[in-house]
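Here you go, one structure.
Apart from one protein chain that is not included, each protein chain of the complex appears where it belongs.
This part shows chain A:
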Amino acid sequence: MKQNKNTLKKIGGMLLFLFAIGFFILQIGYLFLHTTYQVEYTDDRLFYIINIFIMICLAAAILLLISITKKWKVIGGSIIILFIIVNVVLLFINNHQIKNIVRISPDFKHVLALKENTKTGKTVYYRTYYYILARPKESFPYKTTGEFKVKWLAKDIAAVTYKAADNTIHQYIGTYGDRGGGGSYYYVGPSLYGRWEGKDVEVISNQEGITVVHNGKYEEFDWDHIVQFGTLAVVLTKNNQAAWAITLNENFEVDSNSSVPPSGSISLYEATMAKNKPITLQYVH
């Protein structure tokens, strides 16, 4: 019985020790990638969390595998606690300077990652790799104030509504997919040509631009005020602010032949900091 217990302790200890070494290698490898290839953790806080994790694994492995005197237990324990405290403090300080916004998609396949430099108001959108690594892709065009509302409009479309420093509202759409087979780039606007209807709302897209009829109120946006994101969304802007986002739903199919009417539905999502839901629209003619 005692022998069994000892074996379990040994196996557990060895596993923890290997975990610690594995994560240590990951951490050092990350630093190398970080300096050489501009790769960062999706959330900067991961660096400190991994440090703490390594220390806990290491401490547990030592306790399980080797016997040490009480004196050394106290010394070692103190060093580890101090190390953890330092990491926690740095984690909070760092997140105060660079605010991390991370949201995982409903199907857990994509990660939206934003980092806001709270001092300068500059927010950068990141492309993620293997969930935990990311590279900066694009800066937001306006200074942000730290208020972000993130909503996944589809499994591969995340809408970020945010307030700029001048109190105007803007939208950034992170897109992680395609509706055209991924073979070629296409323009979202022309693929929306026609009339779309949803509950209390209508969207008309034609040569001049896109008109949104919401509760009987007409809002017209010419093509100069329509900004495309990826190949899945457009944001309609007015008076230098975002008004609506239109996204292609997962059942939407892009056909290169413009005479073929579009199939599938689209979503209309109002740019507001208040809680709101996207409205689904169907093609009419």
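Definition applied: a residue touches a chain if its C-beta (ideal position, glycine included) is under 8 Å from a C-beta of that chain, and two chains touch if they have at least 3 such contacts; residues count from 1.
One rule holds for everything that comes next: contacts and distances are computed from a predicted model.
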Field: Listed names "Pyruvate dehydrogenase E1 component subunit alpha", "Transketolase central region", "Oxidoreductase" or "Beta-ketoacyl synthase", matching UniProt entry of the absent chain
entry: "Oxidoreductase"
Field: Contact partner of the left-out chain, one of A:Thr120, A:Asn167, A:Asn215 or A:Asn239
entry: A:Thr120
Query: When the complex is taken as a whole, what residues of chain A touch the one chain not shown?
result: 17, 20-21, 24, 27-28, 31, 34-35, 38, 40, 44, 47, 51, 54-55, 58, 61-62, 65-66, 79, 83, 86-87, 90, 94, 98, 115, 117, 120, 122, 124, 135-139
